[in-house]
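Structure, as structure tokens:
Every protein chain but one is kept in place in this view of the complex.
First chain written, first letter: the chains are A and B, and each begins at residue 1.
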Amino acid sequence: MNRLSSFLPLACAVVLAIAGPLLSPYAGDFVVKVMILSIFALSLQLLVGMTGLVSLGHAAFYGIGAYATVLASGKDGGSIAWLLPLAMACAAGYALVVGALSLRTRGVYFIMVTLAFAQMAFFVFHDTDVGGGSDGIYLYVRPVLGALDMENRLTQFYVVLAALVFTYALLVLIGRSRFGAALAGIRVNEQRMRAAGFPVYGYKLAAFVIAGALAGLAGFLLAARDGVVNPELLSWHNSGDVLLMIILGGLGRLRGAVIGAACFTVLKEVLATQSFVGPLADHWQLTLGLAIIVFVALLPKGIIGLAERLSPRA
Amino acid sequence: MDFGTFLVQCLNAVQYGLLLFLVASGLTLIFGIMGVINLAHGSFYMIGAYLAFSLAPLFGDNFILMLLAGVVLTAALGYVLEWAFFSYLYQRDHLQQVLMTYGLILVFEELRSILIGNDVHGVPLPAWLGGSFALGDLMSYPWYRIFASVACIVVAVALYYVVNRTRLGMMVRAGASNRDMVRGLGIDIRRLYRIVFAAGVALAALAGMIAAPMSSVYPNMGASVLIICFVVVVIGGIGSITGALVAALLVGFVDTFGKVFFAELSGVGIYVLMAVILIWRPEGLMGKKA
Partner (left out) sequence: MNALLSVNSLTRRFGGLVAVNEITLDLHRGEVHAVIGTNGAGKSTLINMLSGEIGVSAGQIRLDGQDITRRSQALRARSGVGRSYQRTTIFPEFTVHENCRLAAQAATPRPWAIWQSASGCSGSNAAAAEALAAAGLAEVAQRVAGTLSHGAKRQLEVAMCLATRPRVLLLDEPLAGMGAEETDRMLALLERLRANHAILLVEHDMDAVFRIADRITVMVNGAVIASGDPASIRENSEVRTAYLGEEH
């Protein structure tokens, strides 16, 4: 049973790869959106689920990756080969600064400080002309790579899928590695890790920066897909939503991030569509808020936790 | 900058800082005593502001009476909210508290949208608090802002008195440093928490009521105040009311003078201040070293 389930993610990737050209424009678009959010959620899973660092400002790195892509593309666009690394580098750079400062604090302080630094980034894009102010900016030409043009929907699909597979595989490797073992130790008992001789601050900072870079990757993909970015990408609502995704799916499990991203996106769609919930659709914030409260209260281990409870393994 | 302008900005900074202190003191009390991080604290500020908007026509010029009514109403709301919702959060970890109170924000925002709508509204000043007085030759300063500052000072002094000189305050301080010990002394910790929570809500709401005529009421006013409040608490040190006061005034000055000198990037100023504190004293100005 265990061995079978460890092949599940790979199987899903293969299915998606095959299904790509077969999906309708709407469905394909939706799947791409979920895949991008999955990368975003996976990046946070590294930070929260694996290292135990609850960040409430992760959207900042997502938004910076997106804005960097659009700003660097200018009027002529650019090649994925340098736009993608640039977006990730910008996000990672901000993550380095924010991480270096925030990791001097712990617990609730850390949560508040990460939120504050994300808000600072939000203000820079919202109040200044750097990013076209509160309206955001448009991407004139989507990134290309040789014959691949991200204007093409199918190309978009496969680039995003490849990025998702890369991110997932990277995190699987990290999870098995010494680095991942150290992060897990820090999550469970930081004091013992220090007493054993681990430079805990350095490890946390590394996790923070990698998580930021991966969020930047998601941001790049979002900009390439939507063709427009606005400051709301860095809003704390977005930071809260991605945190919700990983709780929804199951904290600490990589597939939990993907499941959570998918379910959250579907949930938001359903709650806002009148054909499902009637007049409540206009007040989706209310239903979403109540749903969050009830869900976190009753299912703290997320969907995966529920699945495990329902089908116990020997 | 001439002296008149400088004085006006100083008065603005103090007034803004004092209002922030009111909200932040509620936040730091709730966190310091109960260990709950409450993202919905900004919503209480918003509730206060919208309450002022709703009650103003009823009370007319009896502004102070309206404030008192608001305090009583929101304290009652806080009392019920603690019993119905927040008391379940104490045993949960920070992440769950963050998410559940995030959900609460969404609920509050939508309820406000349903009950009052999404428009921006002004709140009229009572006649006796309207108008300005002359400040030097060229400037004038609104009486209401002076009133706001004075009101906040009165509350701050009352808070100091209650926390430091009454039995209730002693229990609060004891609870802050050693929760289990207080329980062991036979003090009904649940009622203590409920009272502290109600006070925290009332403080935030009162700040909202006082701020309403100056800033108008608008959706999202809770969110902006919340994050600045977090910055104040981080700078001042969690659990320290004195720290919150010092930090709030600092933030008030940095923000106000920041707007004067660096118009566009002024919003960034307070975060830079926070960054400096993090480098120098990460536990906050008056926080306890970990």
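Assume contacts are C-beta pairs under 8 Å (C-beta built on N, C-alpha and C of every residue); 3 or more make two chains touch, one makes a residue touch a chain.
Computed from a predicted model, the values in this text were never measured in an experiment.
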In the full complex, displayed partners of the excluded chain: A
Residue of A:S6, A:S134 or A:S177 touching the missing chain in the full complex: A:S177
Option touching the unshown chain, where A:S24, A:Q191 or A:S275 are the choices: A:Q191
Among A:F40, A:Y94, A:Y203 or A:W284, the residue in touch with the chain that has been omitted: A:Y203
Residues of chain A in contact with the chain not shown: 170, 173-174, 176-182, 184-185, 188-189, 191-200, 203, 206
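Following the convention adopted for this analysis, only the chains that are shown with their structure count from here on.
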Gap in Å, rounded to a whole number, between the CA centres of chain B and chain A: 32
Contact footprint of chain A on chain B as seen in their complex: 31, 37, 88, 92, 94-96, 98-100, 102-107, 109-111, 113-114, 223, 227, 230-231, 233-234, 238, 264-265, 267-268, 271, 274-275, 278-279, 282-284, 290
Chain A to chain B touching residues, read off their complex: 48, 54, 56, 101-102, 104-109, 111-113, 115-117, 119-120, 123-124, 127-129, 236, 240, 243-244, 247, 251, 283, 285-286, 288-293, 296-297, 300
